[in-house]
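Excluded from the complex is one protein chain; the other protein chains are retained at their positions.
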Amino acid sequence: MANKNNVIVRIAGAAGDGIQSTGELLGKTCSRMGLHVLAYNSFQSAIRGGHVWLQMAIGPEKQTDHGEEPEVVLLFSKTSPPVHVPDVKSGGTVFYNAATIKKEEIESIRSDVNYYGLDLKAMADAAKLTEVNSVMINVMLAGAMVQTLNLDGKVTLEFIKHKFLKKGEKVVELNHAIFNLGFEWTKANTKPLNLNLKGNNIPKLFMSGNDAIGMGLVAGGLKFYAAYPMSPATGILHYVSTLAQSDKLIIKQVEDELAAINWAIGAGTAGVRAATGTAGGGFCLMVEALGFAGMGEVPLVTVLVQRGGPSTGVPTKIEQADINLAMGGNGDFPRFIVAPKDLEDCFYQSARALNIAEKYQLPVILISDFFLSEHFETVDDLDFSKIKIERGKLLTEWNSSEKYKRYAYTDDDISPRVRPGTPGAMHLTISDEHNEYGHLMSDIEAGLPHARAERIKMHAKRMRKVQLMIDNGDVKPPTLEGDTNAQITFVTWGSTYGYIKSAMKLLEKEGTKANHLHFTDIYPIPREQTLALFKKCKRIISVEANMCNSLCRQILAETGFEITEHINRWDGEPFTGEYIVNELKKKSIVDKQLVNA
Amino acid sequence: MANKNNVIVRIAGAAGDGIQSTGELLGKTCSRMGLHVLAYNSFQSAIRGGHVWLQMAIGPEKQTDHGEEPEVVLLFSKTSPPVHVPDVKSGGTVFYNAATIKKEEIESIRSDVNYYGLDLKAMADAAKLTEVNSVMINVMLAGAMVQTLNLDGKVTLEFIKHKFLKKGEKVVELNHAIFNLGFEWTKANTKPLNLNLKGNNIPKLFMSGNDAIGMGLVAGGLKFYAAYPMSPATGILHYVSTLAQSDKLIIKQVEDELAAINWAIGAGTAGVRAATGTAGGGFCLMVEALGFAGMGEVPLVTVLVQRGGPSTGVPTKIEQADINLAMGGNGDFPRFIVAPKDLEDCFYQSARALNIAEKYQLPVILISDFFLSEHFETVDDLDFSKIKIERGKLLTEWNSSEKYKRYAYTDDDISPRVRPGTPGAMHLTISDEHNEYGHLMSDIEAGLPHARAERIKMHAKRMRKVQLMIDNGDVKPPTLEGDTNAQITFVTWGSTYGYIKSAMKLLEKEGTKANHLHFTDIYPIPREQTLALFKKCKRIISVEANMCNSLCRQILAETGFEITEHINRWDGEPFTGEYIVNELKKKSIVDKQLVNA
Amino acid sequence: MTANIIDRKERPALDPKDFKGDVHPDWCPGCGDFGVLNCLQRVFAELGIPKHEIAVISGIGCSSNLPGFINTYGMHTLHGRSLPNAQGFKLSHHDMTVVAVGGDGDGYGIGVGHFIHALRRNMDLTYIVMNNSIYGLTTGQTSPTSAIGMKTKSTPFGNPEAPLNPITLALGSGASFVARAFTGNPKQVVEIYKAAIKHKGFAIIDTFSPCVTFNKVNTAKYYKDNTYDLNAAGHDTSNIEAAFTLAIKDTYGTDRIACGIFYQSERPCYEESEKNTLSTPVVDHQLGISPERAKELKATFQ
Partner (left out) sequence: MTANIIDRKERPALDPKDFKGDVHPDWCPGCGDFGVLNCLQRVFAELGIPKHEIAVISGIGCSSNLPGFINTYGMHTLHGRSLPNAQGFKLSHHDMTVVAVGGDGDGYGIGVGHFIHALRRNMDLTYIVMNNSIYGLTTGQTSPTSAIGMKTKSTPFGNPEAPLNPITLALGSGASFVARAFTGNPKQVVEIYKAAIKHKGFAIIDTFSPCVTFNKVNTAKYYKDNTYDLNAAGHDTSNIEAAFTLAIKDTYGTDRIACGIFYQSERPCYEESEKNTLSTPVVDHQLGISPERAKELKATFQ
């Protein structure tokens, strides 16, 4: 057998075991070697205990799937073996913390995998290391993993240095020593795997979707982010917080989501690029203000990171069921909804969202999901130079002799927006219906003939911006990727993008040709162009991480096209290519099986 | 010309002029005579000043339309003539307050109507009445109206007595005298109209939609109503408040809408029938908790009274654009949405809403609109005996030896609900995903195999209740009324129901046959039955008081059927039959005219 | 106080173990919330309130998981909404003992508006805030009671906001029972919780309940070293000005932190205003309208 150039590994333990940092050591080693990594983080909404695991796919090409069966596994906590050993690929390798996991117990689970227990205390004592803490087992197991995968241990040592230097030389040395113990022990005591993981030696970025969204917003000119913590959107707040001083940003954790979005609207009105972000439950509290941004024509970006619902639901699991929510609000108002598909897209779409918000003076919803936001992935590069900041009709002077009209009727329905603070253009931003000046028309004049006429015009002016975005080409139809003659078309949105790529590869191996229609712009949807694409497709199957087909309902409502075959998953785990292929096969057998599960 | 047996009148002035009480005198006179009245209230969100008017259609049959051109008009304030005189039917009659409106000014507006100014002070002085206050002009003008319409003045005198008795005999006498002055003056000085308004002498109820909703809720077993004031839903709170003592209800104005819905959920959990109500803006704040009721399987009724949107919008005007909002929330959860069509329906559907909420243990949204909720209308009777209170699987004892499971899987997916306080069945109502016992599964166990399996089952259990409501026949398809062979089918929801009836009559006179497909149950929509009805229709035209076709989008998303012709109105005024007929005629000429208005 | 409003006659004590829930707490070992749970179980047992007559109602947060660990009725509601749910529940079944619980974020952050109004409304409820000066469940952001300058994940350069003082806030909002406890002193916690449940009106007990994982400042040791028993020190709990003077000292950060009952007054509880309706618990009322009453209701519109 030729040496394999990719691998799937898993690191598992309890919350508090340092699974994340072990993952970081391994991920950074790979990414610095120029390898690609995709890491899926499975954890619970609990601070200590429980089961936390990180599954990583590693290889020279971009990884789109964290895979099903891990080939190498690191186990930390005594509750880990029964959960994870059954998942290991036959013939695979399990390293475990011998201080917490009993040899007999783990080995009794199955016999077709190789077990290696590492005893931190014994090995450290033997090496005469002092001040060793039991949590440092994670550095030792990282050493085992790096050796087994035949990765470059020097790169890991370098990263350890970088990471621990602020804690002092001694700490670095100790960690190096422990890493080496694991590394050398493994070299000496284990069967080598025939792996040949070769990177291109150009260091990649290894980051989460939330990091990419935060960076995209900042690259796109964000100056103001107000939020209230809510998983899985909190990472954006955490990331941009770190840049507050260096990049002169206003980053505010405020008292609730009602405050967060209204702070952002206040900021947007003042004339800075502002955003907020939350999960579905918090977004519910923002829906009223979203309508205010629509009515007041205030640029605003709201990031909505979906998690398992309804209600508090399943905070640390994926679901894609919030399109109805993003379409909500009282009355009709224009908006734009965009769903990035992968890490690069998180970056670029976030910047685009800010541009669209300001160009059309309306609320933009950037919709992500737990997997997309919380998983880590390598990215070759993020090209900041591609980002052009377009502020639309924002004016900082008003020299006209005419009285300024904030909501002036114009040819393209977009009114010049004078920044508050400018002499001579005083005006109101207002949540009531109003005339061109922003005087309210909903009060003492409501129902009078001129107010009725104004209402008809002003409401239509706002709503026409939806079509304008399409006409200007600022809204894109879905993309059709793959062979246009394929028998099967998968329809997806959000993070499911990548898994379809894996599924297509698997299917291709089996001789089934599939292609892929992916929706990034969720509202509006350019109808004619989209229908033309559907026309090209044969058997259309949606793949959504939900039970009730959120995207299909949106497509039907917006285009009249109904998708009737669905693959769904709502157990909270992301798809994998294998999962999709299996579901497809089941479909031909019992069609409605899943829905009646 | 035979004597007409119906008439359209208008009473107009400024806020504070007593337009409502004049309308009440007239309305009660008619309803007590057994005549039917439909009164549309046009007012602004201002407390004093502005323009307030009340237009009433009166006749022996049920009125479904307040009509376009009034035949008799009472004008109170000096700003009224230019607004209202142009609307009067040619040959019509205008009575006005001579103390505020100048004869020359009003008469110069047009010459084809009859003007009569009444001078309260002069006439009262002549009659030697003392303690006359200038606002009493409304009683005098009511006298003029009652005489002109050839109604029974004794009935009005009786009602005046009933109304003012608590203020003392003297006040009654004075008001009687002033009424008689207006009545007699009119008899003596004006041309009689050839009117023959004959009622059946069986007193009708004269009430608003909000009154009917409140009464329906109470009839349906409501014990708890928590709300925060918001037009046009406040009337429900006002009405049920008056019954708090007599009917032992808990009626609470609380600090905001977040509180209101959560109080109601707390009450529903405890085991009482609870509701809340608000307008679209307030409903936005309730969407998160709606999902909690869905997840926790708590019976809950939320009344959503639509007004002009988006955002604060136009508080005292109609719009029907909140279906997306009612469908919102994070994640998928079961719900039921019902939209009453007229006053009787407000009563019966409110009681039904409480039954469905409790039978299926889910949130029900009763969706009304400004016109339906705020207009006054006569009702022959409300039959309380038709209302059966069905509490579903509510238990007040738990004697089983088995441990109680709040969220037990059952054959019909509805779990027996033991009322808190019952010995031996302690449990949690919970917003997180959970197992049958209500233990949370979203926390330390999330992602583990058994928790994933539980998630799949529990989520599906909840969502299957949607289909169950349909299968049980508790959800109705739309109703098709009128000739099944008609060329045109109007599709409507909510208060537009009545106006279609008028439009159909007008069209019939012109030889055009139309029928009417009206949606009362907005979600879920029984698909097959609905499609079968659509199949029977020829040219289908929706009529909605909005710009963006809220109902059509819902129908498309739920059934796949797309309606492509629309009549819309979003200036804030309700439709009239005449308006609809005109729009229909315009359609054949320039199709998209309205949308580009 | 009328007889129909919940009556607190002495009842024989029960076994605290009776109140153990089915599920073992998932809190981090050492979390202060264990202390609150234990004390609460003891209090219910010592007061002899049968478990089915109790409802424990929370919001969302580590602390808000408590109702899952105690064998009573309960609700685990939305973040910030424990009090609205608890008040709706209580009025519907006013002869049950209702205790609202949750975190400082839940109660003083997103939920503070409901708190203010609950205080002035004075329903017969007990509210326990497990105050750890941090957002625990969301893994460590600043909370409304975090000190100025505290570094957290959302304030890496230090918290810029002055902390809220729950005691002065409650005193300024018309509270009728205001207390503070620390889980490191379970005896006092139990005493105060008992007094709170017995109090006829709304009782708030701000309870220091250290988060061992995310708050390295407000630790158990910190509170052990920096608190004292104000009642032992002879404070007059009927004097609101004195209570305010005592509590405002926290804000200056010069004195040690007072724990104990700051203030208690006997103004009528909310249920008094609903005497008529609450002559029997609302859950036991017959539903619907009699034919005679229906006629009356309709007559008002004729």
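Some points to look at:
A, B and C label the chains in the order they appear, each numbered from 1.
Heads up, the rule we're going with is that a contact is a pair of C-beta atoms (placed from the backbone, for glycine too) under 8 Å apart; a residue touches a chain by one contact, two chains touch by 3 or more.
Being a predicted model, the structure only gives us computed values, none of them experimental.
Although it is left out of the displayed model, the omitted chain contacts the following shown chains in the full complex: A, B, C. When the whole complex is considered, the residue among A:F43, A:F164 or A:F224 that touches the unshown chain is A:F224.
Considering C:Y127, C:Y193, C:F214 or C:Y270, the position touching the chain not shown turns out to be C:Y270 (whole complex). The chain that is not drawn here is touched, among residues A:G182, A:G271 or A:G294, by A:G271.
Only one residue in the set A:L258, A:A339 or A:V581 touches the chain that does not appear here, and it is A:L258.
From the options B:G27, B:G281 or B:G308, the residue with contact to the unseen chain in the full assembly is B:G281. Contact between subunit B and the unshown chain involves residues 16, 45-50, 228-231, 234, 237-238, 241-242, 244-245, 251, 253, 255-257, 281, 311-312. Subunit A meets the missing chain through residues 31-32, 203-207, 211, 215, 218-221, 223-224, 226, 243-245, 247-250, 252, 254-256, 258-274, 288-289, 292, 296, 381-382, 384-385, 387, 389, 391, 419-432, 437, 439-440, 443-444. The chain not displayed touches subunit C at residues 109-113, 116-117, 120-122, 144, 158, 160-165, 168-174, 240-241, 244-245, 248, 251, 267, 270, 273-274.
Convention: only the chains that are shown with their structure count from here on.
Between the interfaces A-C and B-C, more contacting C-beta pairs are found at B-C.
If each chain is reduced to the centroid of its CA atoms, subunit A and subunit B end up 44 Å from each other.
Look at where the CA atoms of subunit B average out and do the same for subunit C: the two points lie 41 Å apart. Annotation for subunit A: residues touching 2 or more other chains are 45-46, 49-50, 281, 311-312. Taken residue by residue, subunit C touches two or more other chains at 26, 60, 78, 80, whereas all remaining positions touch fewer.
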